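Report on one structure; see the data block that follows.
Complex shown without one protein chain; remaining protein chains in place.
On to chain A.
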């Protein structure tokens, strides 16, 4: 699907390629998909995402869709949400899922790790206050378990509580009985998922994609 001839001019792609790190080919493919999703309009709305049939059985689809409209993921240090996004924002969000290339220094890897973990953190931290509170974490677990039947709300709560306890233990070490652990900050989050090797796991193969599958 190298329909490069029908795409807008190259200079725009050069700019995008530089900011996001995708190759021209990948940008072309994603642009096609963008147009498919938005029915050839200029911007994507939440509705367009909601109409993707495969996404319907995903338990965390709301968070995923929100992540696309979250300014914090646009790498411009913005905050809050938007109602519609253009192709550039789409691409920037997608670039969080690029794999690290082979010849990278340790610092580059580290910054990619932070980048990806930041994306996850933003997904959990819905109210944008910089910490993941117990309520937000509970919400995450509930969403994850939302598609299984016979779920009691309290099971999710207890799992989230246990997880929170673990984070607090790892991050704070020792706490007086009267102290209160506000929530998971980004630094704690980093520490928590230290051994998780997210730079190897949170990746999509953009190379050999074919977007011939339908969205609707």
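We take it that a contact is a pair of C-beta atoms (placed from the backbone, for glycine too) under 8 Å apart; a residue touches a chain by one contact, two chains touch by 3 or more; residues count from 1.
Everything that follows uses one rule, which is that contacts and distances are computed from a predicted model.
Enquirer: Pick from "Sodium/hydrogen exchanger", "Cell cycle control protein", "Phenylalanine--tRNA ligase beta subunit" or "glutathione transferase" the UniProt protein name of the chain that isn't shown here.
Expert: Hidden chain, UniProt protein name: "Sodium/hydrogen exchanger".
Enquirer: Give the residue, chosen from A:27, A:85, A:112 or A:134, that touches the chain omitted from the document.
Expert: Result: among the candidates, A:134 touches the missing chain.
Enquirer: I'm checking contacts with the chain that's been left out. Which of A:23, A:76 or A:169 qualifies?
Expert: A:169
Enquirer: Write the list of chain A residues that the hidden chain touches.
Expert: Within chain A, the residues that touch the unshown chain are 30, 33, 36-37, 49, 52, 54-55, 57-61, 64, 94, 97, 99, 102, 120, 123, 133-135, 140-141, 144-145, 148-155, 157-159, 161-170, 172-177, 179-181, 192-193, 195-196, 198, 200-206, 209-215.
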